[in-house]
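Written out below as structure tokens is the structure these notes cover.
Only one protein chain is missing from this complex, and each of the others stays in its spot.
Per-chain residue numbering starts at 1, and chain names A, B and C are given in the order in which the chains are listed.
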Amino acid sequence: MLVKGKPLVAVVSAGLSKFGKMEGFTGRELFIEAVGDALQRCPDINLRKDVKAVFVGMMSESFEHQGHIAPMLADWAGLLPAPAIRTEVACASSAAALRMGIFSILSGLYDVVLVGGLEKMTKRSTLEATEFLGMAADFPFEQWTGVTFPGLYALMATAHMHRYGTTEEQMGLVAVKNHHNGALNPKAHLQREVTLDKVLNSRMIAYPLKLYDCSLISDGASCAILTRPDIAGKYTDKPVYIIGSGQGSDSLALSQRDDLTSLRAARYAAREAYEMAGIKPRDIDVAEVHDCFTIAEIIAYEDLGFCKRGEGGRFIEDGTPMLDGELPINTSGGLKSKGHPVGATGVAQIYEVFLQLTGQAGKRQVEGCDIGLTHNVGGSGATCFVHILKGG
Amino acid sequence: MLVKGKPLVAVVSAGLSKFGKMEGFTGRELFIEAVGDALQRCPDINLRKDVKAVFVGMMSESFEHQGHIAPMLADWAGLLPAPAIRTEVACASSAAALRMGIFSILSGLYDVVLVGGLEKMTKRSTLEATEFLGMAADFPFEQWTGVTFPGLYALMATAHMHRYGTTEEQMGLVAVKNHHNGALNPKAHLQREVTLDKVLNSRMIAYPLKLYDCSLISDGASCAILTRPDIAGKYTDKPVYIIGSGQGSDSLALSQRDDLTSLRAARYAAREAYEMAGIKPRDIDVAEVHDCFTIAEIIAYEDLGFCKRGEGGRFIEDGTPMLDGELPINTSGGLKSKGHPVGATGVAQIYEVFLQLTGQAGKRQVEGCDIGLTHNVGGSGATCFVHILKGG
Amino acid sequence: MGKEDECEAPQFTIEQFYRFLSEKKLMAARCIKCGTKYLPPRPICSNCYSRSLDWIQLETRGKLITYTIIHVAPPRLQSLVPYAYGILELEDGLRLPGMIRGIPDNEIRIGMELEVTFESAASEDWPKWPMYYFKPPR
Partner (left out) sequence: MGKEDECEAPQFTIEQFYRFLSEKKLMAARCIKCGTKYLPPRPICSNCYSRSLDWIQLETRGKLITYTIIHVAPPRLQSLVPYAYGILELEDGLRLPGMIRGIPDNEIRIGMELEVTFESAASEDWPKWPMYYFKPPR
């Protein structure tokens, strides 16, 4: 049951496929790669015997013309006849799977569950991908009237610039930072640095957002193995605990929200997670936030309480979220450089924080970190999850 | 927490939109109709204040080009910023939402949640609908190689006929029974009787399944309000309790299963639900089973233990599952006559059993029923949920 | 619902919103009980759960509260790029998103006044709805 400040569940392992244009691999094959990665990191688990249920996030059946993926993935992971459910809340689909996994363990029904997500996006054309991703927006008033997914974030960016004086250069710095981190991550889609000049001079996608303000269309899969906190020691010496889980919703159509410069769903989710964990924003040592577009990361700084409203642009200028800054953010490279196979992203963030808190993050390891946060947004912000993790 | 034989949650209300070809209504409008119906049946609830989370099932984003529906439905139901998640396991998507709702209450995080489902199918052409529904089958080995959704059940029907001598007439009797019941249900899609002759002489869809062996393509939505059992009395004098919840999975591709005449996922789900409830098949008074095709209902009789393996055909011939029989099955008309807006179906079954156990089923009321069962199958049987309900 | 044949007032649905639009009318729903206005309309008030609603016709002028210029569009609209898109706040506070036409991209400003114009032809395929645009007032 739920007791404030007590661990909800333990993460005893996590796995990730390579992210990128994974030519020749279908989604189920990427997922089983992620499961294999988690298994190799936790050899004491007997997947078939121990894992009692599967929760997986995927945004769209359209990319691979494949719905009903949950039992198929349970099958490929050798877990039949274990029950399996797919969750979908756009780009936050696998954070939803994680939250369902947490509920299912807290319910007392299961001791060990597998959560994860996937998306196989690159086998379809860019126009097709644009259309499939657009389905996360309101059909009758957004898709139909001509706005795209980058367009929705562009509307927020223009509003943020207008109200707070946020600049295209500040947004560009987010891309520069995340590419720097991604260059240190062997699983990242794009492992190369970019200069601010290159970002600012890249092709316009939806003013003021340019190509390098946008995350990548990628293939990939992620997973994590959750257990009751009191039995984590059976499986690993270095568990990580989830101590806070928050979720909020907002109207699907951006135009119907009171404020276009902040996500109410994110503020609500953050408050729930912080309260459950009994901590404050200043206690966070490392965070993975949803930088589907550079403006989204700037808004995330504000919504998560890392800085005041309107000061997100200065927060990145000051260097605080850099890998060697006071609060390193998106050490993995973020959606921007690691890649954004949308259904995989939420649990891929958990994977990165798991690596950080267990000292397995290699060249991008943040020293002495104990508390991490993940922030996963669905669509243009109608859904947001915040999770808080603590080292064992 | 989970104690055998103890109620998991209470159902304090349930609602259903009209099922059918609901010209002029989008999915969200049907959903809010279902919520309005539940509210009218439970006037003491303050939805906005009491309901803390939403779980909704929908099979396919393709029908309305609309993903990310969960927060939108929370918005339309007046529940923002309450968290909302969509579940998808093909035709069992809303039973999954129900099970998530149960977990979330058992976790201790929520006291009251709204679960439901919807599908808006009739605005697209039959060929489009065939394609969208087909996505629940394995793409590389089923969709690609030419089998349809009716085709998969036809493969099971041929195998069942070959092994057990089941006849097209026996399957036809399932349709006759369900149309009889549906004619008594004012929310059913087709409210008219059919003769066995008409069923047997209807157009072939996938041998041996004819048009009248197949459920309908319908629009519709369903919902139920769940609470902790100990607080149900605050909201209603006549709660119904969910005392068992089971779920199982199997390989997505039919060809990979050992047995083509029975669903392992259903047998697994049934065993879990019966054990949790501490009851036997013979204790069931009324049941809603997944008759997407007539053969599916015959197999359900066997998988749920209402009769022995291979005897499903005789079970319907003997009249046991008739409205005036010993164990009335699909009193609502079932998917066959009430209609099958796929994402709505699982919770629509809960709605029917809720009506039966609270004496609100009108002309199709089964007298003296105390324990009901629902059986909701995803796709060709890779997913199955069984829930057991008890009157208050 | 279930009374489609006999009902007098048009249903409070998105379909009906677009039907009005094809008659060049911008219509919202208003809850008679609590006064909340809905654009798009909703069949049940999300604030007080009343089903007593009426239609109100909106003024078509409003103020632009944010905008973008879209360079990569979905297949249906790819031929129009680049195009401007924004959110209009109408005179009574309701908001509507849509394409902006009839003004050079570099003259678009937050706060400027625009008005809704209607294209009455519905699309041939699903969903068979007309389009609308925002333009500088005449």
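A few comments on the model shown:
Keep this in mind: a contact is a pair of C-beta atoms (placed from the backbone, for glycine too) under 8 Å apart; a residue touches a chain by one contact, two chains touch by 3 or more.
It should be emphasised that the depicted structure is a prediction, and the values quoted were computed from it without experimental measurement.
In the full assembly, the chain not pictured is in contact with A, B, by the touch criterion defined above. Checked against the full complex, the candidates B:130, B:191, B:320 or B:365 give a single residue touching the omitted chain, namely B:130. Checked against the full complex, the candidates B:201, B:255 or B:360 give a single residue touching the omitted chain, namely B:255. The omitted chain makes contact with just one of the residues B:150, B:239, B:312 or B:339: B:150.
The omitted chain makes contact with subunit A at the following residues, 17-18, 22-26, 29, 32-33, 35-36, 39, 47, 75-78, 123-124. Residues of subunit B that touch the chain left out of view are 126-128, 130-131, 134, 139-148, 150-151, 154-159, 162, 203-209, 253-256, 260.
Following the convention adopted for this analysis, only the chains that are shown with their structure count from here on.
Between the CA-based centres of subunit A and subunit C the separation comes to 33 Å, rounded to the whole angstrom.
A separation of 37 Å divides the Cα centre of subunit B from that of subunit C. Looking at subunit B, residues 26, 75 sit in touch with two or more other chains. Residues of subunit C in contact with at least two other chains: 14, 127.
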